[in-house]
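Let's look at subunit A:
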Amino acid sequence: MSSTETILETQGLTKEFKGFVAVNKVDLKVRRGDIHALIGPNGAGKTTFFNLLTKFLPPTRGTITYRGTDITSERPAQTARRGIVRSFQISAVFPHLTALENVRAALQRGLGTSFHFWKPESSLYPLHERAMELLEAVDLQAFAHEHTVNLPYGRKRALELATTMALEPELMLLDEPTQGMGHEDVHRVTELIKKVSAGRTILMVEHNMNVVSSIADRITVLQRGAVIADGPYAEVSKNPQVIEAYMGSADTELQGAH
Partner candidate 1 sequence: QAQTGPVRIGFITDMSSLYADIDGPAGAEMIKWAIEDFGGKVLNRPIEFLSADHQNKADVAASKAREWIDNQNLAMLVGGTSSGTALAMAGVTKEKHRPYISIGAGSARLTNEDCSPYTVHYAYDTVALAKVGAGALVKAGAKKWYFLTADYAFGQSLEADASKVVKENGGTVVGSVKHPLNASDFSSFLLQAQGSKADILALANAGGDTINAMKAAKEFGITKSMKVAGLLVFINDVHSIGVANAEGLQLADSWYWNQDDESRKFAKRFFEKYKRMPSSLQAADYSAVTNYLKAVQKLGTTDADKVMAELKSMKYNDFYQKNGQVRADGRMMHEMYLFQVKSAKDSNTPWDYYKLVAKVPAEQAFTTVAESKCSLLKK
Partner candidate 2 sequence: MAGTEMLRIADLHAWYGESHVLHGVNLTVNEGEVVSILGRNGAGRTTTMRAIVGLTGRRTGSIRIRGQEAINLPPHRVAKLGVGYCPEERGIFASLSAEENLLLPPAIADGGMGVAEIYDMFPNLKERAASPGTRLSGGEQQMLAVARILRTGARLLLLDEISEGLAPVIVQKLAETIRTLKAKGFTVVLVEQNFRFAAPLADRFYVMEHGRIVKEFTQSELGANMGMLQEYLGV
């Protein structure tokens, strides 16, 4: 299922906030094609790490290498264009655009006419076909012309995924994709992630161990900004340090949270 090629690598990646080290010399390798989960106690630095990868924050030290290129000092949009795309911890759609327009927004950039203020909107219509395909992939075709504010929570997350996929990302970063979802939706989204992972690499933060255990190929555990364990799920979940810092007492074990 996964090759051994490394798509993303960080070396000594560090982020300090006024003397507080949120991410501490993280060396992480993500292999192409994997679903790679990043877990760890609250405040371990997972979101910060994501922010570093997507350039929402500049690292204090360290390098980020993507497909062999050093991208440490690129701007956010540049990174996005390279194919590293992040979905937000909360759903961050365009609320007053329809579902279709949301997906089209992501496709549009590929057209290269985004600065063309003299072209009519109809010049974007050829994108609709692909947009509908993407919506179908996440089972949203029925909502294509609905304003996204009106969509239920789980559907918004699905839309978010469809939009993210429209960017043809090679590496998708998902921050707590199932947070705040009902059980049904958790299940749906988990399946979806599984589905879209085909041909892509996914790095995700998730507290729901059911989700992690069912789809992650590999897990990295952060604590206090540093990596304390790294490996396949079965291995990591037995690591006593991980149990102590994160999972809690052995009896709840992996089912503990959800």
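A word on the picks: all candidates are chains of the complex that A comes from, given by their letters.
General observations
As a convention for this text, contacts are C-beta pairs under 8 Å (C-beta built on N, C-alpha and C of every residue); 3 or more make two chains touch, one makes a residue touch a chain; residues count from 1.
In this text the structure is predicted, and so the values were computed from the model without any measurement.
Among the candidates 1 or 2, the one in contact with subunit A in this complex is 2.
On the side of subunit A, the complex with candidate 2 involves touching residues 17, 20, 39-48, 89, 152-154, 176, 179-185, 187, 207, 209, 245-249, 252, 255-258.
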